[in-house]
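Here it is, the structure in full.
What you see is the complex with one protein chain gone and the rest in place.
Chain lettering (A, B and C) follows the sequence in which the chains are written, and residue indices restart at 1 in each chain.
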Amino acid sequence: MASQNKKKILNDPVYGFITIPNDLTFDLVEHPYFQRLRRIKQLGLSELVYPGALHTRFHHALGAMHLMGQAIQTLRSKGHAISERECDAVQIAILLHDIGHGPFSHVLEYCILQGIAHERLSLLLMQELNRQFNGKLSLAIQMFEGTYHRPFFHQLISSQLDMDRMDYLNRDCFYTGVAEGTIGADRIIKMLDLVEDHLVVEAKGILSIENFLSSRRLMYWQVYLHKTSLCAESMLVQIMRRARFLLTQTEGNQDKSDAVFTTPALRTFLSKPVTMEEFETHPEYLNAFTQLDDYDIWTSIKFWSQHPDRVLSTLCHMLLDRRLFKITMSDQPFVGELVHVIEQQLLSAGVQQDELSYFLVEGVATNSAYLPSIDNINIKLKNDRIIDIADASDLPGIKALTNMVSRYYVCWAKNLSQRPVWLV
Amino acid sequence: MASQNKKKILNDPVYGFITIPNDLTFDLVEHPYFQRLRRIKQLGLSELVYPGALHTRFHHALGAMHLMGQAIQTLRSKGHAISERECDAVQIAILLHDIGHGPFSHVLEYCILQGIAHERLSLLLMQELNRQFNGKLSLAIQMFEGTYHRPFFHQLISSQLDMDRMDYLNRDCFYTGVAEGTIGADRIIKMLDLVEDHLVVEAKGILSIENFLSSRRLMYWQVYLHKTSLCAESMLVQIMRRARFLLTQTEGNQDKSDAVFTTPALRTFLSKPVTMEEFETHPEYLNAFTQLDDYDIWTSIKFWSQHPDRVLSTLCHMLLDRRLFKITMSDQPFVGELVHVIEQQLLSAGVQQDELSYFLVEGVATNSAYLPSIDNINIKLKNDRIIDIADASDLPGIKALTNMVSRYYVCWAKNLSQRPVWLV
Amino acid sequence: MASQNKKKILNDPVYGFITIPNDLTFDLVEHPYFQRLRRIKQLGLSELVYPGALHTRFHHALGAMHLMGQAIQTLRSKGHAISERECDAVQIAILLHDIGHGPFSHVLEYCILQGIAHERLSLLLMQELNRQFNGKLSLAIQMFEGTYHRPFFHQLISSQLDMDRMDYLNRDCFYTGVAEGTIGADRIIKMLDLVEDHLVVEAKGILSIENFLSSRRLMYWQVYLHKTSLCAESMLVQIMRRARFLLTQTEGNQDKSDAVFTTPALRTFLSKPVTMEEFETHPEYLNAFTQLDDYDIWTSIKFWSQHPDRVLSTLCHMLLDRRLFKITMSDQPFVGELVHVIEQQLLSAGVQQDELSYFLVEGVATNSAYLPSIDNINIKLKNDRIIDIADASDLPGIKALTNMVSRYYVCWAKNLSQRPVWLV
Partner (left out) sequence: MASQNKKKILNDPVYGFITIPNDLTFDLVEHPYFQRLRRIKQLGLSELVYPGALHTRFHHALGAMHLMGQAIQTLRSKGHAISERECDAVQIAILLHDIGHGPFSHVLEYCILQGIAHERLSLLLMQELNRQFNGKLSLAIQMFEGTYHRPFFHQLISSQLDMDRMDYLNRDCFYTGVAEGTIGADRIIKMLDLVEDHLVVEAKGILSIENFLSSRRLMYWQVYLHKTSLCAESMLVQIMRRARFLLTQTEGNQDKSDAVFTTPALRTFLSKPVTMEEFETHPEYLNAFTQLDDYDIWTSIKFWSQHPDRVLSTLCHMLLDRRLFKITMSDQPFVGELVHVIEQQLLSAGVQQDELSYFLVEGVATNSAYLPSIDNINIKLKNDRIIDIADASDLPGIKALTNMVSRYYVCWAKNLSQRPVWLV
């Protein structure tokens, strides 16, 4: 009856328009689980470096669905039979592939969620949606999990050349303004083909794949692992850690003056890490998770910036006002000296010994543009032979891109004792 | 000493790069008052229609400053003397012109701030900054207020062809994806000139000005006054109205169960409207205002969606899940019948008589693309005669664009009794 | 057998990629008649004003075909039955709609072809192709001529909202760099619909149509009728006129020194204007026409710049070196005085009385952005009523756009006696 209204078109600065392909997809987009993604920025704290990078996982998921539609169209035009049901399912699967993302994923994953990968929560939420929609998502879930008998569907959802990456690289370089990261997703998609239901790339697409890997590497170091982002993320991790520490300490206190405000959804995860088993057995955890978004985090930080605990309020103030940690990076692990000097500075700026770890963080950022050990990018040569991109390319650099690159860093609150003009 | 570090360059997807021109500007950008603009979206609720429209007043202010730099360069290249001091001042003035904006300006201005225009708060904040920066903003403030003896500086900051509009039209059409709204700001800026220190446009720029006015009109009806945005804004106004009503009612209550959560900054303005006089005489109001951003509003809405008051929680749930009011528009004011029918529907869906006004809103959207009565766009003809654009153009349509166009609307909660699948 | 190879994809900076939809289209694109369009610039002499405007009718025709594919897809998605055969035919018709264009169309049409419109030659060539391709173009020809029983196909090929305009406005503003001329073709195409097999636009597309008409008007005055282009075209007309005069005079001469070089194809049309009847009855004319392109004209001009006739060589030298006529424009026809003054200047610079008309040209440029008298742009209101855009819009300006605007001009060789430095 209302099917006419469900043929929605959304504006997208990246692709022009995105069309919602059918009623079920429309209903999924309308669902609060999916609408929540409007409130989760794709790049978390990168906006502090790239002020245009405010796009959300909502838009990314729709964009990936759009590219999936193009990929299916290409494969069909090359004579591969793909049923309407399969086409719908793979688009739904990519639409929902990130639905288990929380705000600032990495922070949550590593310091609150006990290392639960967002894919596992995505699956849990897809299963819940499947219940609500009477089993209509079953095929999509099979493809997402990789249990469907035609493997290329899973590869389009999750592999080194999946539509997830195509969209996020496209979208991230658009919104950050790092134009030279452009990957030519159109061209790559046109070059996709199947061999025995596995995804391959036509030989004449080798250059585009090389460029894609090179751009991906650029985006990693220029954006995702930008040193200023690393600083901001380190600060956020310490903020969450301190808040949890205080929360645990003050629980049961009668004195309200040092109560740690949190939004209800955040409290669930901050008071005690939740395990995957608990997620699966106690629906209230998943429910709380679907209430959680960037607003919970930022509002809590705003509250905490007024908290009597000096460590918490200082870190929150710094992050809100963008007075970020300084950072030093190196190809080698840091030996003690530098860290020692910084510690002395912090101590003389009034930081207590047991607070040092909140203002001084050591870490390592790693990246490899292409990991053939996990799954390959296969090239179909003219003679129909299939080889790995790292073998097909004349560029030794592709092989080089498979190396894991690690950069060690130390970041810390540099001018802690200097108060800016507006606080004097 | 640190001046090297203050030569910052920011990425901007719209212009490529924005350069911070000098140290004072850098310090102003670093100031928490300005950093707050990172947390205020330029287009408020338009993201519910255009999911890419997430850009902030922070980026807009920097963009307008960038265009101001280009305008000054153009005017200098045409032989007009502009000192470095003037150049710095006019860039600072445009940088700070929107610093008095709160979240979702119109809602705040009309339902919380007693109709205080954001320009007045911008001025108040600029004066406060001037104190903090030892009078270095005095010239910028003169230009902003229009008291400086060379009027074109004020015109570049605030007039029908100011850099504010140039940037927001550019930026809004970029982020919404409404590409046909592109205004050719570059060309218009190259056509600017001065006659006796008043801003004029060279005759060969007439076409560009016409197109600018036409695009501006397009953006009004396609984006700023989009009917779905009107619905969402109406809902937000009712939410704030209901929250204030409940807050007033429950103040002093011992029973905590129906307490209305707000963030501290929002509570200041929600518990009682603040007048301009109070802003000027009690610094705590301005201070509270500088704490207020989109996160306060959205987090409160998230809290309120769980509030026992059915009116408040229903509206908040609807807005969060994007189940928006329906709307009917007309060139004529609505006579009673339609409204009566809707009221009956609402009553039979369980709404109480005294709650009707929260679920049914009448309003009028007005727009005029060009208002020569306020200030003119002047064209310099080849013979050096100055005439108004509406006279210079061969297009009767420019005159037409000066007409005030009004569209009346009624919007209401249509399917209040139908619960979506995920709430069954 | 070779069908695989015919699935060609072409790069297009405007749309990303253009796909050749089927084998017949591929063969038509490969045909020398169509390949000739590679050698005919879309905007003729506009490159002298907009140095990027070098795109060809070849690319335009492919772009229009691409948009046609999108329009058909939209109409089908709205439930209108369009057969594969119809879809192929309408794409072929738009692909070939400009195949009868010669170089610098207007010059040829008016000074060589006796005012034969290019559409008539397009039809003739399509009929010839139909012979070569055994009748496979018959349906396309019916649609092109407007004799097919479903009128919207012809409207998509040739009307106020046809895919021809959509592409050329898009493409021309892209290549000239007049970004503010962008028309939002995507959005307009998504708004197309059918009512009883006539093309209409959905009511919510009104703004886009208004913007389209406004942009079209901008492009006319900013590009197509740019005063510098008018000068260059006037010069080209005079060059052709003089060459023909000399050719007629010297025919039969034994003395070779003053022979007028032309390429063979150009000679056919320069020695004597060809009528439509001759085209239809003598295949050699059509054959010669298919040999003619921009290279014939420019190479002849290069030869003529060395010709002993001073009028011819001067004009050719000026055009090659871009020393163009000066121009004066007015809303009123010029009365004698200005022309008289210019004539005196030219005479005193050594121009003979009977040569004046080669160095002094009067003309009128006319444009109307929207001509409802010819065919309407129809808007489908929500209540399914169909009205003309000029009535649907709240903007009196749309009505204004229907006015024919005329601009009178005089252009002439201003500094004829001043030799530039490199000729001294």
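Keep in mind that, in the parts below, a residue touches a chain if its C-beta (ideal position, glycine included) is under 8 Å from a C-beta of that chain, and two chains touch if they have at least 3 such contacts.
Just so it is clear, the structure is predicted and the values come from calculations on it, not from any experiment.
Asks: Would you mind spotting which of C:26, C:224, C:295 or C:408 touches the chain that isn't drawn?
Replies: From the options C:26, C:224, C:295 or C:408, the contact with the absent chain belongs to C:295.
Asks: Out of C:62, C:218 or C:260, which residue would touch the omitted chain in the full complex?
Replies: C:62
Asks: Given that one chain is not shown, which residue among A:43, A:75, A:156 or A:183 touches it?
Replies: Candidates A:43, A:75, A:156 or A:183; residue touching the omitted chain: A:183.
Asks: If I consider the whole complex, including the chain that's not displayed, which of B:16, B:146, B:283 or B:350 touches that chain?
Replies: B:16
Asks: What does the interface between chain B and the hidden chain look like in terms of residue numbers?
Replies: Within chain B, the residues that touch the unshown chain are 7, 9, 16-17, 77, 186-187, 190.
Asks: Even though one chain is hidden, which residues of chain C still touch it in the full complex?
Replies: These residues touch the chain not displayed: 10-14, 16-17, 27, 30-33, 35, 38-39, 47-48, 50-52, 54-56, 58-59, 62, 132-133, 174-179, 263-264, 291, 295-296, 298-299, 302-303, 306, 320-323, 420-422.
Asks: At which residues does chain A meet the chain that is not included here?
Replies: Against the left-out chain, chain A lists 178-184, 187, 207-208, 210-212, 214-215, 217-218, 221-222, 331, 394-401, 403, 405.
We adopt the following convention: only the chains that are shown with their structure count from here on.
Asks: What chain is most central when centres are computed from CA atoms?
Replies: Chain nearest the centroid of all protein C-alpha atoms: B.
Asks: Can you check whether chain B and chain C touch via the same residue numbers (shared by over half) or via different ones?
Replies: Shared-number fraction above one half, so same.
Asks: Which whole number of Å gives the spacing of the CA centres of chain A and chain C?
Replies: One centre to the other, that is 50 Å.
Asks: If you average the CA atoms of chain B and of chain C, how many Å lie between those two points?
Replies: That gives a centre separation of 44 Å.
Asks: Touching at least two other chains at once: which residues of chain A meet that condition?
Replies: Residues 16-17 of chain A each touch two or more of the other chains.
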